[in-house]
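A single protein chain has been removed from this complex, and every other one stays in its place.
Chain IDs A, B and C follow the sequence of writing; residue 1 opens each chain.
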Amino acid sequence: MEPIPAPLVDLTSLAPVLVLSVFTMMVLLVDLFVGRNKSVLVFISLTGLLMAAISAFAKGAEIPVYSFNGAYVVDRLSIFFTMIFCLSSALAILLSVEYNKREGIRVGEYYSLILFCTVGMIVLASSTDLIMIFIGIEIVSICLYVLAGIRRGDLRSNEASLKYFLLGAFATGFLLYGMTLLYGTTGSVKLLTIAERLNSGEVFTNPLMLMGVVLLVIGFGFKVASVPFHMWAPDVYQGAPTPVTAFMAVGPKAAAFAAFFRVFAEGIPELAPSWETTLSIVAVLSMFIGNLGAIMQTNIKRLLAFSSVSHVGYILIAVIAKNTLGSASLLFYMLSYAFMIFGIFGIVILLGREGNENLELENYSGLGFKHPMLAFCMTLFMLSLGGLPPLAGFVAKFYIFQAALKEGFLWLVIIAVLNSAISFYYYLKVIVFMYMKEPIGEFKISLTPITLFVVAIGVLGTLELGIFPGPVIFLAQY
Amino acid sequence: MELLIFYPLALVTILLALGVVFNTSPINSAVSLIGMMLGLAAVFVLLQAHFIAILQVIVYAGAIMVLFMFVIMLLNLKAGDDRAWKMRERNLYLSILTGVLILLGLYKLTDKIQSTEFGETAKLPDTFGTTIEVGTKLFTDYVLPFEVASILLLAAMVGAVVLAKNKVD
Amino acid sequence: MVPLSHYLILSAVLFSIGALGVLIRRNAIVVFMCVEIMLNAVNISLIAFDNHLNQHDGQIFSFMVMCVAAAEVSVGLAIVIALFRNRPTVNLDEFNLMKW
Partner (left out) sequence: MVNLAFLVPLFPLIGSIINGFYGLKIGKDWVSKIACGGPILSFLVVLCLWVSLFFHPEGAPYPEQILFTWVPAGSLQVEFGFQVDPLSCVMMLVVTGVGSVIHVFSIGYMYEEYSYYRYFAYLNLFLFSMLLLVMGNNFLVMFIGWEGVGACSYFLIGYYFEKKSACDAATKAFVVNRIGDFGFLIGIFYVFQTFGTIDFSSVMAAAPTTLVYGSETVTLLTMFLFIGATGKSAQIPLYTWLPDAMEGPTPVSALIHAATMVTAGVYMVVRCNALFNLAPLTLTIIALVGGGTALMAATIGCTQWDIKRVLADSTVSQLGYMFVACGVGAYTAAIFHLVTHAFFKACLFLGSGSVIHAMHHEQDIRRMGGLKDHMPITYLTFLISTIAIAGIFPFSGFFSKDEILFHALMDGNVIYWGMGVSGAFITAFYMFRLVFLTFHGESRVDPHVHPHESPAVMTMPLIILAGLALGGGLLGIPLIHGWHILGNWLEPVISFDWATALHHSETVLASHGHHESFTELLHSKGEHHPNVWIELLLMAFSVAVALSGIYMAYLFYRKHPELPAKFTKGQWGFDLVQEKYRVDELYDEMFVKPTVEASERLWKDADMKGVDGAVNGVAQSIGFMSKIAQYFQSGFVRNYAMFMVMGFVVLLIII
């Protein structure tokens, strides 16, 4: 029997994944030896994330580089997304430090799970192979199932975890079926080969393939929480620990969008006439249902969950636009969204105290007088989410609309702009509570420094990306 | 000839799958699932995927289902004394809706499958689906997913331990 | 020789049965099992396509699916156990704290 030839392994392409994996194992191991004080784990995790972010540039300037027979790629999209993931994970870890202490989450594996999740996200954003994308999604999802339920004594956290898990597994089935049909009808699992075969017209009108596309829309639609596959989002967001909610709303969502974009815009752009309609419907529904749902909410986490559904609608427009501007705007949107969301959740965490998280909007009444700075930051984030210039949210939206207009989707843009007008209705509600209501009860806020630091980063990012978006846009477009 | 094996096999797997869904006893459901998986292993053999067929028996029917059984036993769930094991309560509209949805989906799927032209089936070499073939592929072209899967399993293990371990220090 | 479409239809039927189970069962563990049926159903398709195309990609894929299934089951059952500690039931209808 002949020996198996040595596979072609390109370790430099994998650098961020490898670095981060090593650090993750390190966190796992060190956790065994440290006692109740987990700050050394935080330190190791942050170092790992930083190193991973740096090592994302290991390939130098000669991108895009395909390796592993076209299963893995280092390109503009993957490098930038790696940065977003490292940033969001780092912010999530920073948010957790004081929150975990307060809420009594004392498992060291918490940090390693976030890092595992980050590894999965990087894999997901860099894969150009259906198998790899599938595994990447699963790594991310499994870590999130556990993270959502990490407050084991809290029934809400358990419930969130269970709901997320069941629906996630269900959606995985659909996603897998979709990938299978795509594989079967094109004969390849590599996105590049699929695109090539579609381009040559061999398998164009295969009805089964269109079916596969719909199934993919469901699978990815679930992961990014778009209507009608969004139902889990409010419940899970509400039940999960707040830093995990923030993390879920940014990192994994960005990763899912990366894969979404890769599969649809790079793998099967030839099928655009059929999936454009489908995705447009999903996007429009997401915007409307997300906004309508948010109006009624009184819990800030649920409100943000619905608002994130509507944001998914906007971001889907970038996928529909499927041009380079679209990918760049996707990157920009996710980055600015990360700053806003982590800033908001930082404030949400600051407002809570042991045993009472103060998540109702009423708890924000009068914040503007007691803590003007915090209220000001919150106002900034809310206005930015609504898309008020010159804040990050506006530039991001503008950029996406630009990409869509280039492809002639004026009607989608009109609906999106209309929706962003509606969305102010509930973003303003938060501001009204902060500035225009008498406080109920007393604020017992301990302004813990690390969380404040995250809020400050959020503010700086929101302002920077709004006023001087130039460098970042340049990076995103390359 | 193969059709003669296929049809009964398909029938049995479908019946066993229905058994999983409609059985009110947890142990019976699990046993039906094991049976269904063994049936699928046979289908894989029919498709000349010998390696996967073996895996199906070892991993699915062996490992995964044992886990299911273990948890059912651990939680000491019995049929009858817990409403959970029943199907959801009767609600005419919902039942009709569910049925219609599933049938519609199934109809569409089969319709698409039947209206698709697949072309000629390739002539399979004798070595198709053997451990050597699949293994070679796995360790050359697909070495990356293979390795990344280890992260997946590790993460799952850590997660399961975190959630299920008895007491956090 | 069994035609490809027969395998695909078998796969579709099993997939639908799995989905039906998810929709109508209220026991968390049985719902897991139904999800497993769905994954298994997809495996049939994968391998049937492989057989049809004379490739091994699908088998690798189904190998990975098994891997994922194992990981999911372990986490899922751990979640159920964690839940069971707080509230001794696996009835999905009783987990309804968060809504609207």
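Keep this in mind: contacts are C-beta pairs under 8 Å (C-beta built on N, C-alpha and C of every residue); 3 or more make two chains touch, one makes a residue touch a chain.
This one's a predicted model, so the numbers in the text were calculated from it and none came from an experiment.
Participant: For the chain that is not shown, enumerate the shown chains it touches in the whole assembly.
Facilitator: Result: the unshown chain touches A, B, C.
Participant: Of A:Val19, A:Val217 or A:Ile268, which one is in contact with the hidden chain?
Facilitator: Of the candidates A:Val19, A:Val217 or A:Ile268, A:Val217 is in touch with the missing chain.
Participant: From the listed residues A:Val74, A:Ile105, A:Leu325 or A:Leu374, report the one that touches the chain absent from this view.
Facilitator: Touching the chain that is not displayed is residue A:Leu325.
Participant: Give the residue, chosen from A:Ala92, A:Val119 or A:Leu162, that touches the chain omitted from the document.
Facilitator: Going through A:Ala92, A:Val119 or A:Leu162 one by one, A:Leu162 is the residue touching the chain not shown.
Participant: With the full complex in mind, choose from A:Val9, A:Val34 or A:Ile295 the residue touching the hidden chain.
Facilitator: Counting the whole complex, the residue in contact with the absent chain is A:Ile295.
Participant: With the missing chain put back, which residues of chain C would touch it? List them for me.
Facilitator: Residues 19, 22-26, 31, 92-93, 95-100 of chain C touch the chain absent from view.
Participant: Tell me where the left-out chain touches chain B, residue by residue.
Facilitator: Contact residues on chain B toward the absent chain are 88-89, 91, 93-94, 97-98, 101-102, 104-105, 108.
Participant: So which bits of chain A touch the chain we can't see?
Facilitator: Given the touch definition above, chain A has residues 162-163, 166-167, 170-171, 174, 210-211, 213-215, 217-218, 221-222, 227-229, 231-232, 234-235, 274, 277-278, 281, 292-293, 295-297, 325, 328, 372-373, 376, 383, 388-390, 394-395, 398-399, 401-402, 405-406, 410, 413-414, 417-418, 420-422, 424-425, 428, 432, 435-438, 467-470, 473-474, 477 touching the missing chain.
Methods note: only the chains that are shown with their structure count from here on.
Participant: Taking each chain's centre as the mean position of its Cα atoms, how many Å separate chain A from chain C?
Facilitator: Measuring from centre to centre gives 25 Å for this pair.
Participant: Quick one: chain A and chain B, Cα centre-to-centre, how many Å?
Facilitator: The separation of the two C-alpha centroids amounts to 30 Å.
Participant: Using CA atom averages as chain centres, what separation in Å is found between chain B and chain C?
Facilitator: 6
Participant: Mark out which residues of chain B touch at least two other chains, giving numbers and ranges.
Facilitator: Residues 109, 113, 116, 142, 145, 149, 152, 155-156, 159-163 of chain B each touch two or more of the other chains.
Participant: Which chain C residues sit where two or more other chains touch them?
Facilitator: If we look for residues of chain C contacting two or more partner chains, we find 8, 15, 18-19, 28, 32, 48, 52-53, 57, 60, 64, 67-68, 71-72, 75, 78-80, 82, 92.
Participant: Which residues, counting only chain C, touch chain A once they are in their complex?
Facilitator: Residues 8, 15, 18-19, 22, 28, 31-32, 35, 38-39, 41-42, 45-46, 48-49, 52-53, 55, 57-58, 60-61, 64-65, 67-68, 71-72, 75-76, 78-80, 82-83, 85-87, 92, 95-100.
Participant: Touching chain B in the complex: which residues of chain C?
Facilitator: Interface residues on chain C, with respect to chain B: 1-2, 4-10, 12-21, 23-30, 32-34, 36-37, 40, 43-44, 47-48, 50-54, 56-57, 59-60, 62-64, 66-75, 77-82, 84, 88-93.
Participant: Can you check the complex and tell me which residues of chain B touch chain C?
Facilitator: For this pair, the touching residues of chain B are 2-3, 6, 10, 13-14, 17-18, 20-21, 26, 29-30, 33, 36-37, 40, 43-44, 46-49, 51-52, 55-56, 59-60, 63-64, 67-68, 71-72, 74-75, 77, 82-88, 95, 98, 101-103, 105-106, 109-110, 113-114, 116, 118, 121-125, 128-129, 133-134, 137-138, 142, 145, 149, 152-153, 155-157, 159-164.
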